[in-house]
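Of the protein chains in this complex, all but one are displayed in their positions.
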Amino acid sequence: MPYLVHSPEDRTAMFEIIGARSMDELLVDIPRSLRLEALQLPDGLSEMETMRQVTALAGRNRVFPDRLTFRGGGVYRRFIPAAVAAVTSKPEFYTAYTPYQAEASQGTLQAIFEYQTLIAELTALDVSNASLYDGATAVAEAAMMAYVHTGRNEVLVAGYVHPEYVQVLRAFGEGRGIKVRRGDQPNKKTAAVIFQQPDFLGLLVDARGLTQAAHDAGALAIACVDPISLSILAPPGEYSADIAAGEGQQLGLSPSFGGPHVGFIACKRELVRKLPGRLVGTAYDAQGRRGFTLALAAREQHIRREKATSNICTNHSLCALAAAVYLTYMGPYGLRHVAEVSFKRAHALAERLAALPGWELAFPERQFFNEFPVRAPKAPALVRKLARKGILGGLEVSRWFRELKGVLTFTCTEVNDAHALDELMEALKA
Amino acid sequence: MTTEPLSFELSRPAVDPPRLPDAEVAGPAPSDVLPREALRSRAPGLPRLSEPESMRHFSRLASMNYSISENFYPLGSCTMKYNPVLNEQAAALPGFASLHPYQDEDTVQGALELMWRLEQALCAIVGVDRVTLQPAAGAHGEWTALRMIAAFHHSREEKRTEVLVPDSAHGTNPASAALSGFRVVEVRSGPDGRISLADLESKLSPQTAALMLTNPNTLGLFEREILDIAEMVHATGALLYYDGANLNAFMGICRPGDMGFDAVHMNLHKTFTTPHGGGGPGAGPVGVKADLVPFLPTPTVERTNGHLTLDHRRPKSIGRVRSFYGNFGMLVRAYTYILAMGGDGLGQASQDAVLSANYLRKLVETDLEMPHQGPCMHEFVASAHNLHDTGVRALDIAKALLDRHFYAPTVYFPLVVSEAIMVEPTETESKATLDSFARAIKEIVGQARTDPQGLHDEPKNLPVGRLDEVAAARKINAWLQGQAEDPVLRWKGPLDGGPKEPG
Partner (left out) sequence: MAERRYTKTHEWVTVDGKHATIGITDFAQAQLGDVVFLELPTAGRKLAERETFGVIESVKAASDLYSPVAGRISSVNEKLASQPELINSDPYGEGWILKLELSGDAPSDLLDEAGYKKVTEAAAG
């Protein structure tokens, strides 16, 4: 049988040493009435047969080429350097356990420490944790921090924050008795104002103004941000937001039908003790050698139990490693380059789409980054038409926002080359 | 072995950014159209390394890790077993890895079919009616289950505010219960290491929403009286929650659903071999009995006449617990594993896991204290209490094992055993490996009697020795209180010459 190591002889020898005659003697504590004959599952398969079945399932999915994917909505096609997979597929990284034994886990620990520094630099905040599950739970955890820090039980969601993030926030909030309200006018009950920059539609919001309004009401400002855009846009730390949270999928991770990706969270110094999840810090051994170890663990569930800042244990370490490799490969100017290319292409595409008969920008007065909403005639039919031509067109956002009927958001990144834009335009005109 | 500088310390401003395509279209640059206050004032301090340098850097870091591919990880309650390389190949198929989560359902039928089949398989393995694949990890699954349990009681207009948790439980149990709005009430273990029925009886009340239990428990012991426990809990109107951390003990042997559990979480990164990744990503699906099905998170995967859909319209649902549909890439790996193993293979895996644990327990029972009587299930808890007079503690044994190329067992957990050493060998470690591990334990215990100081100084053969965590923690707290410059939790220093604009 695959992946099992004991031979029948081994098993016999082991039973003999134990002094038991059979499995039943080892399972005596299980009540008879609970014992199964066998699992109601088919027998196992050879590697070839397994892969044939799995490949057949993969074959029933339609893969749109990267360059013809113009759909975003929280998950984006981006160029992933070969270095990322080369590092994350090293078994020393991907098959290692959580680095509880620091001396035998310096590779993972140092990589996380570098990741924490990279995220702190990008967001211009003091400290980042070692990672969370995704952008949605990162926003929810940020809201929990604000709730604990301020002692107030209402959070305000300003503008078009990713609808699924808001759904997750509501589910988390319900458990702790936190009300989630839409609006941008905080008051004395408000623990935090949460906004997304750029927002779910790709539009820029007045991050400074929202942060100021939050602070004026004694609330925290939580900025949900796009990490690539931070090479160009003002980072949360520059406008004094207290917590930055977001989705790191764009930093070297494939779409994978929505996961695993990586949630990031960073905050100001005064909130660090309320940060959820693991943190890695530097420490020294008796010989004075610098090493890395898990730090401030007494905030966490394995020590604080019901009083922990969060219940998170397993996080998304390997995805954080991918992000670290990606950001190290890109450097500050590589990152800015892809952000600029994305920006320019999106703006070029927006202009061309808005010029089509019957099309218009949904919010012409608003600035955007590399994703934008357009109003298009017969949007659903149009998207289907594009799909037939092998193009994953804009995202219909009316499924979440009724007032945005007929609005599609289109995204451009460095993978959508000039010819891809031409192909999209031709397909739309045909 | 030496330590490796940080990427930030290796950074050189003279290094060019990687070659990347230009925009190739006429569009404005951000600074042309965006107001100044919307723009970043200073480039982020990312390192600047050439590709050869950064690849060497990360390769060196990799070489400083233990991993299940190279080392035995006897980590109790963690189920560190072989991660089949086939799983990785499957998850990397473009038909999975390149799917956008917002593609039309018609274009992702294979992905939905895989999720549906995985759900069916997990239902069969743990004995429940439906499974949500959305939770990203075990703790996330626990919390999701407790949200459903809260919604269930709420729908019956019952106000139940307490969740019972055994004192031997994982820390995530009480944390998840608290984050779900419950008050945590601890239930004591009896002297035999199993939950005390008398204590349970005294803690159950009309306020009890659920009892969280893992079986076998964290001591590796099967709760023999599980059927009585289930009856007691249900009689008060509460539900029974199963923590699936120890599922590797009994696939094909018994099922939590049959034991009376109403909700069950599973760690795909333990039992179903998705790699641990140095701390994730994992996946923590939750299975439920019919009574809890209406409360499952949205969306669920539904199958009608071979056509698959995502059902977002579930009025009683607790809502969404993460974006999209869960850690899909992990689901592909787990499904691949289940296909390859089959019902027969999974059953044998659990039997071998139990056999290996009992075998290893036997080999070390004369060297370490065994606080509870066997047989055990898939893991056992020993105690270093017998070495107390030598001054050697569980931590010393853990560190000495590292020097002998074994990862350390889980130590100081569960909290109910002093100097606990928790060992879980899993079915993928050979008899020869178990033998050599037992020899290492014997050698270390022998050394404790002759040269305890030598043990306190281990490990000596790793990139660093024992780190002064106390000094580090005090430095962090000094920084947090504004009394020190070094944040400790991140690198802070001038990048060599500071980030310079590319030429």
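As written, the chain order gives the labels A and B, with residue 1 at the start of each chain.
Following the convention adopted for this analysis, contacts are C-beta pairs under 8 Å (C-beta built on N, C-alpha and C of every residue); 3 or more make two chains touch, one makes a residue touch a chain.
Note that the structure is a prediction, hence the values are computed from the model and not measured.
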If the hidden chain were put back, which of B:169, B:195, B:473 or B:489 would touch it? B:473
Per the whole complex, from B:3, B:89, B:418 or B:436 the residue touching the absent chain is B:418
Which positions on chain B touch the chain that was left off? 412, 418, 469-470, 473-474, 477-478, 481, 483
Could you please point out the chain A residues that touch the chain left off the display? 273, 297-299, 303-304, 307
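We take it that only the chains that are shown with their structure count from here on.
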Averaging C-alpha coordinates per chain, one finds the centres of chain A and chain B separated by a number of Å equal to 18
